[in-house]
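Left out: one protein chain. Kept in place: all the others.
Letters A and B mark the chains in the order given here, with residues in each chain numbered from 1 onward.
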Amino acid sequence: MSLGSPEKYWWDEPLDKDEKTWVTVAIVWAIFLTLYMPYKHFTGKQNPSQEYTKVSGDKFDAAVDKFIAQYKVGEEKGLAVVAPPPNSDIFIRGQQFKWDPILKLKKGVQYKLHLSSIDMNHGFSVQPVNFTIQVVPGYDNVLNITPTTSGVFTIICNEYCGLGHHTMVGRMYVD
Amino acid sequence: MAAEFRKCPTTGLMVHLPAQALIKINAVTSIVFLLIGGILALTLIFTRWQAVHLLPPDLFYRFLTLHGIAMLFAWIVYFEVAVLYFTSAVLLNSRLAAPWAGWLGYVLMTVGALMTTVAILAGNSDVMFTSYVPLKASPLYYLGIVLFAVGAIIACVLFFATLAVAKHEKTYEGSVPLVTYGAAAAAIIAIGTLAHGAIFYIPTGLWAAGVIPMMDPEAYRLLFWGFGHSTQQINVAAMIACWYALATLTVGAQPVSEKFSRTAFVLYALFINVASEHHLLWDPGISSAHKMWNTSYVLHLAVLASMMHAFSVPACVEVALRKKGYTKGLFEWLKKAPWGNPSFSTLIFSVAGFGFLGGITGIMYGTEQLNILGHNSLRVPGHFHATVVIGTSMAFMGLTYYVLPLIFQREVMFPTAAKLQPYFYGVGMWTVSIAMMFVGSFGVPRRHWDITLADAPFQYSFGPTVDLGMAITALGAVLALIGGAMFCIIAVATVLAGKKVNQ
Partner (left out) sequence: MSELKEEHRPKGTLVLVYFFLAVMVIYYWLSWKWLSELWLFG
């Protein structure tokens, strides 16, 4: 029994035939799981950033401000609305408790998105497409991103960042 | 020496009285924290169910922080310490190597747990269980966790010292029992993990106290999860050891083969602790190669171990019941199983919930690319309420129904309530877990006070399905709370007023 010592040294006990079958199946599944992740790096179209640099809050702040000044087309709720050209570097800054600027993107066009925070960790959660990318202060999380659906998108912060966390909501437009 | 022992009338084991005292105090303390954490859980879920929206935001985030600490650290680790003493001293007929060290560990853990609790309730440590820097808690918060971890490490060392004493004094013959073996795997994982935690919380606490500069936020995240996720692996190993114990206690099961089950524990001890980047899969600063190596538990060898236990635990139950004559068809054994024994029904809820709800979703969310679908959504708490609550906590509850007569030497009070308790708790937590993962798949964030986004500059509605899902989560939580309260009342009443066994 499990609560007492086995009759003989445990390693000398033979495996049952059902155990052998199951462990073989399980090993095959484990190998498949392990290989499928790198395989998808080559064939999949949704992979995490392979490019990230350390960036101080001040530097990122300056880069975002420069980006806004360059492509600003309007304002909404006190935030700049920015329409960057295709294939350009685009920036979103997370800070307590807002995402800025508001991006106007084109569907089917690739952009180089730079995500960082100038204070806490934030969670860049875009709804209703429903994906989340982690935003960490001191790091520029760089992603080549191509919107494949159009509409009005809401950016919710889903990493607790302080008492106003639930008010940290941003916008993004794709047309 | 002999005066320090009593002979257990049921099992014939020699129970070392100082070990018994330590098991009692740790078990009782753990249940006190379970009660606290459970009450907090009720306030949290009735805040997230926006039809009620009970707490103001500051209290919500504060109680959420404390809920994590009370449950994941206090309830579970105190109980694990009790399990370690039980599986070493009691099961091996041995004396506990150094009871004074057990008490030292207990005092350190308790001082630490209280310190962290006070720091949170004081209102300057609303940092969540993860306390990601630059969020800053009171230095006491970190110091409390360090003391708690050091206390728990002492308990683990005492466990191994007791194994050594038992072997040296020849209190048992041959290999240690399987349950002790599993507990040893848990203790090996625990020592590494807790030491890791104690070490990285020190610079964090010093930063909070203004002594040294802040550590890199991504480095903190990596270090935190090396502690935060790996502590859950202690729970997995301890839980599975409990499963084997429960299978033996409830239906007299013996492992189909010791070699198979123990090899799986060896795989745990070697590989399960590697994984910590499940939480960092769409983070910057770590290469994909490293993420894949880490998150796959080294080529999914720990997953393999879990799949082995997923076979061997139900198999040993089935074989035992078939030997009792329930051999018809595929499932007569399951139909005729002792469903009225709370430990047995708990075992089934625990095994099935851990596997189907916790295990499968864990594989998905822990796959590098797939993680983007669920990161920081309610899918994550849905997953870990399946592993840690349905899995570990229920296994510990099931064991408690045997600890009460065997160690506290009292008959379990309110036997009818005890029979029903696992069904309330099990059905409730299954509902909570499934509903949370369902709602999370719509992108509903975890740790969020207001998903109606009422105070935000931009509006977005998750829709009526999500509202319904949150209501179902609350309903499940109420059922679980009733089951949890029944458990606490039965346990406490039995300890205080239960009829003495055989005396």
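The definition used in the following text is that a contact is a pair of C-beta atoms (placed from the backbone, for glycine too) under 8 Å apart; a residue touches a chain by one contact, two chains touch by 3 or more.
Remember, predicted model here, so these are calculated numbers, not experimental data.
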Displayed chains contacting the withheld chain: A, B
Identified contact with the non-displayed chain, of B:Ser287, B:Thr327 or B:Thr465: B:Thr327
Contacts of chain B with the absent chain, listed as residue ranges: 254-258, 307, 310-311, 314-316, 318-319, 322-323, 327, 330-331, 333-334, 355-356, 359-361, 363-364, 367, 369-370, 372-373
Where the missing chain touches chain A, by residue: 7, 13, 16, 18, 21-22, 25, 29, 33, 40, 44-50, 110, 129-131, 143-149
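Simple rule for what comes next: only the chains that are shown with their structure count from here on.
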Length of the line joining the C-alpha centres of chain A and chain B, rounded to whole Å: 29
Chain B contact footprint on chain A (complex, rising order): 1-16, 18-19, 22-23, 26-27, 29-31, 33-34, 36-38, 40-41, 44, 46-50, 52, 54, 77-79, 98, 115, 119-121, 123, 125, 127-128, 130-134, 136-142, 154, 156-163, 165-171
Interfacial residue positions of chain B with respect to chain A in the complex: 11, 57-58, 61, 91, 126, 128, 132, 134-135, 172-179, 181, 216-218, 221, 244-245, 247-249, 252-260, 262, 280-285, 287-288, 291-292, 296, 299-301, 303-304, 307-308, 311-312, 315-316, 363, 367-369, 372-377, 441-443, 445-451, 453, 455-460, 462
